[in-house]
Structure formats: structure tokens, C-alpha cells
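Showing just some of the chains, left in place.
Order of writing sets the chain letters: A and B. Residues in each chain are counted from 1.
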Amino acid sequence: MLIVLKQTATEADAELVKKKIADTGLKPLYLPGEEKVVLGAIGDERKIAKLELQSLDFVERVVPVLKPYKLCNREFKSEKAIVKVRNVEIGGNEVTQIAGPCSVESEEQIVSTAHAVKKAGAKILRGGAYKPRTSPYAFQGLEEEGLKLLELAREETGLPIVTEIVSEYHIDVVGKTADMFQIGARNAQNFRLLKAVGGTKTPVLLKRGPASSMSEFLMAAEYIISEGNPNVVLCERGIKSFFTETRNTFDLSVIPLLQKETYLPVIGDPSHGTGVRDLVSPMGCAAIAAGADGIIVEVHPEPEKALSDGFQQLTPPQYEEMTKKMAAVAKAVGRTSASLEL
Amino acid sequence: MLIVLKQTATEADAELVKKKIADTGLKPLYLPGEEKVVLGAIGDERKIAKLELQSLDFVERVVPVLKPYKLCNREFKSEKAIVKVRNVEIGGNEVTQIAGPCSVESEEQIVSTAHAVKKAGAKILRGGAYKPRTSPYAFQGLEEEGLKLLELAREETGLPIVTEIVSEYHIDVVGKTADMFQIGARNAQNFRLLKAVGGTKTPVLLKRGPASSMSEFLMAAEYIISEGNPNVVLCERGIKSFFTETRNTFDLSVIPLLQKETYLPVIGDPSHGTGVRDLVSPMGCAAIAAGADGIIVEVHPEPEKALSDGFQQLTPPQYEEMTKKMAAVAKAVGRTSASLEL
């Protein structure tokens, strides 16, 4: 931790900070500059963070040297993790394809979609039973009925299931069905929910919040891991920016950046990342070229009849076409990705 | 609802949309342009929203004419609402002052702060017992012990209490103490929590999410009101932008804008809005000049010893100074605000 003092700070001020640092058991350092004094503290920065030194009027800035995340930090565990969802691996050489409808709507809809996406190369089925919607007047999901339909689709196809959990209350009911919990973007900093899924062993697909920095995103993962569940997969799904001609700004650079910072697998969601059907396929390919460990896509047999997000869902033939392209790009970057042809 | 078709759309496409609109019971309109066709639908737009017409390939854009929020829409209820927190009103001619520490830390801390802010003009005491923190390693609040200390401070000073609720699980335990629930920025789209507080009669201080548009903010209020609780106060507390030299970008323009759109009271939080101690007082005054119905400020007897957010908390004398300035500005815009001198 480095502490930059204001130009007006006195020697007594510097002594006070040095004493505070020493009192935590860390070793203080003193760096006199020509205009400003900088102090340093060697050791576990969390101890210094608790001092809230930035609240002192003569402190200009506190600059952390170490990263606030420990358990998911690649500096301490260099080989990439592989997260297993039943028999499917995320984080290995294969780019894992995940697909399915935004919401589970009916038996026919989910089962037929499951068959279609499996045929096209998907290894995990997505589908929302509990839907967080901006409007209370919008379709909120089939809830428990939706979970049963997901189980049915799994029986029929063998695809493991990832489905969203929106409340601590649902740990048991959703946990019974889900092979992987999804934490949605709006709950990206719902720390109680993060702790709750952290208390299970079920893998977690953690979506980035629309306003989450990389550090906030990794600290959310840290909440889950610090409760005992190391099976976290990160998902970039677009952030908010001034640019509103796409639904979100799909921040692909964060994928290789995250892979420098953490050993956790990182996947991309071009459906929410763009919100524009025609962009889903090129941006899914781009995510793979950027190094994504998986791609999650919304697919619906009849998007124009979907109860949610119809405008960004692909039809099964469109998805088939997309997986072929993604497989070619994966190969170009030295990886594999399943598609109809493989 | 207006539906702009692509230039390549055929007459049959237009007919299809007209039929879909008519099937919902609404009346379709047809506007042939020189280059593009626009269709309209007269009536309740929520019915058309469910059609997800933007998922049709020949539809370029869907433009809502009506606002998605109904219950909090000023078009349907023009006089401003007053929300009562025990005997204190928010939304009347007086600008309501709310103050207290970020976190409840000890009996002495909360009781002495309560006395100090009351003396300076505050009418409601704030204090967090359950703290949502970015880092799992940061202080998470005294929880139930904190609630008891808040009750003690209320007994001592008579100030009603606003305190954060972070989980549906806590409706009873926090609800027993709180005179007003606070929904924090990170839970701004935790719809389950919004519904849960909507199921009570306790007033709710709803903070804007750091990435919430005005419409998303009002839809969050709509969740609460549609469950039966009309006692909602909106709070602007800063949004995320590229500008990081303040903790957030305090979007004051949204205050008068919200007051055009809704009858609900709107307050400002300059502590989180800026995250810089020296800016809290000028920006609190600015919020009042912009039309805020209240100001919530973090005050701590010894900010440099605070367990959270020390850098943005004021000391009691600083807060006293601030309330005097705010009272003068309130008077200048034809309102009142309590301070030591009044």
C-alpha cells in the first residue's frame, strides 16, 4: 500500500500514519519527494485497508500495490481451472457451447430446443425458470413448473442444465434441478445470493454486472469461493456505456484481461452482449478469437413468439450455422468447438 | 406503440403486423412513408410489448409512445405525494434532512451521532446494520446487534430510523426496527427484494442503481408499488461514467427530470454521489437548488476511525456547517430546511 500525502502535510502527519501502519504489525516505509511525501506499508494490505487512511484530511490518495482478490488471483495459482458441469468441462481446450431459450415456456418448446441445440454442438442447456425482468408487468418465468420441464429436457437429451437463481430462498428448489447456477447481471452484487451459492458445491455461472469493473467482478467471484465453492465460471455479457445502438457494449477485451488476472474459466454471451440477432454470430466468433472458454447463446424455435428477448434469440438453423463458424474460428486459434459437422 | 418497418418489408409483412395488433384487441394504424412504412397501435401498449414485434426480421424498430410505468407516472396523478416516516414527512415544502453513519459500529458511536445530527437539523437517522460490501474481507455490519443499537438511538433522540435491507430473509427482523427500509444501489434491480418490501407498509428509500436509466429506476419503484406499498422515496446517489475522479457521477439533473415524470418524492445523496468529503456540502446545496425533497448525508464522530466509507463521512461540526448552508439555499428556492439556527 502506498499513501501519497498532500503537499501541505506536516512531518507530524507523516509520523502519525507511520505509527498507524506499525500498529497493525506491518512495516512502514518513508519516501520523501521534492514536493510530496509518499509512505509505504509492507505486508497484507487488507490490514491497511481497514485503517481507511484516505479519510485523513492530509492524505491525498491511497494506492494499493496488491490486488484485493486473493482466492481467484492468478498470481497465486497459475494453471487454469477446469470447472465440471456433470460430465462437461469448461476451461479445457474445447470451447464449451451453451445454448437454449431465454425462458422455459412449455414442454414442447424446451425439449425441441434442447434437441436442436444438442445437434448443433451445444453441451449444456440454458433456460430460465425464474426471470428477473425490468418490468413487473413482463413475463416472470414458469418457476417450479419451468424447473420440471428443464429436468425433462435433460432426461431426453442428456444435456446438463444451467438456470438462473434469483433468491437465497431458492437454493434448495433450484439447486435440486440445476447442474449449474446462473447468477444474472442484476444480481452481480447481491452478496447474500453470492454467499448462498458459495455454500453449495454446484458450479456457478457468474455474469458480470452491467456496471462492474474487473475488480468488482472478481470480488463477486471471491464471495463465492471464500464460502467454499471454487467452481466459478465468469461470463462477460456486456456493460453499459453511452453507446445505445446495441443493447449493451460487449466488452470482449475483458476476456483476455481476466485470463491474465485469474485462473477461472471465462465465457462470452453475445446474445445479451449485443441484443441484436444479426450480431450474435459474428460476436460469438469474435469472443472465441479473443480467447473465450465458452459461448452462451439464446436459441428459440420461434423467436417471434418468445415470451422474452425474442429480438435477440436465434432459430435452431441460425444457431447451427453459427456453431459451424465458431468451430472454424476455434480451430484457427488452436482450440476445438463442437458443431454439426464434427 | 409505433412500429417502423425496414425498407425491404413487403405489404404482406405490414399486413401480418396489423393482424397481430388487431388480434390483441387494439386498433392498428397504417402510415405509408416514401421510404418506409410505419405502423401504429392504439391502446394499452403492454399488450403490444408482449408481441415482441422487434423479433420480426422485417421490423426495424419499435417505438413506445406511452411510458412503461403506470403506478408512479405523474401523468395519472399530478399532485406530489408525501411519504410519512413516523411523524416526519418527505415530499412537502420542507427539505427533509437524513443523516448518520455509514455503519452502526457501537452504542456510543450511534447514540452520539444521533444526538449530533438531530441538533444540526436532521429529522431521520440513517445507519447500516447489514452492509453490502464489494469485498468479502471488509466489515459486513453488526447485523442484529446493530438493529438494537439503532433502536436505542431512536429511544434517546426520537429520530425515526432508515436502515438497509439486503435480503428477503430479513423482512421481519429488519422490519421490526426500521421506520424506513433502504434498498441500496447494488440491489436496485433485486426484484425479489423489491417485491418483498412492496408486501409491507413500511416506507422505502429506493436508491438508484449505478447503471439505472430513469426508466429502469421508475420500474423498480413500480415493483414496490404494484405489490401494494405506495410509500416510496427515490434517491439519486450517483451513476457510473468514464469519470472516475469522483466515486460516482452525481447526476443531479435526474432530480427535476424525475419530478416531471413521477409524483414520488426524490432526494439526493451527496456522500455516495461524490465520495469526496469536501464535495459533500456544495453538492448537497446543489441538490436542493435542483429541487430535491431531502438530503441524506453520512456523518461519523471520527471518520478516520470509521469501519467503512471514512473518506466521505463528515464530522458533526462539518455537518452542522452544511445544514446551515442548505437551509439558506432551501430558503432561496422557496422551501425550508432545518438547521441549528432555525
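By our rule, a contact is a pair of C-beta atoms (placed from the backbone, for glycine too) under 8 Å apart; a residue touches a chain by one contact, two chains touch by 3 or more.
As the structure is a computational prediction, the values presented were derived from the model and not from experiment.
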| remark: The full assembly in this file, of which 2 identical chains are displayed, is built from a number of copies equal to 4
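Assume only the chains that are shown with their structure count from here on.
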| What rotation angle superposes the Cα atoms of chain A onto chain B, in degrees to the nearest 5? | 180
| query | In whole angstrom, what separates the CA-based centres of chain A and chain B? | reply | 26
| message | Can you tell me which positions in chain A touch chain B when the two form their complex? | response | 46, 49-50, 52, 54-57, 68, 132-139, 166-169, 186-187, 189-192, 195, 209-211, 215-216, 219, 222-223, 226, 240, 277, 303-311, 313
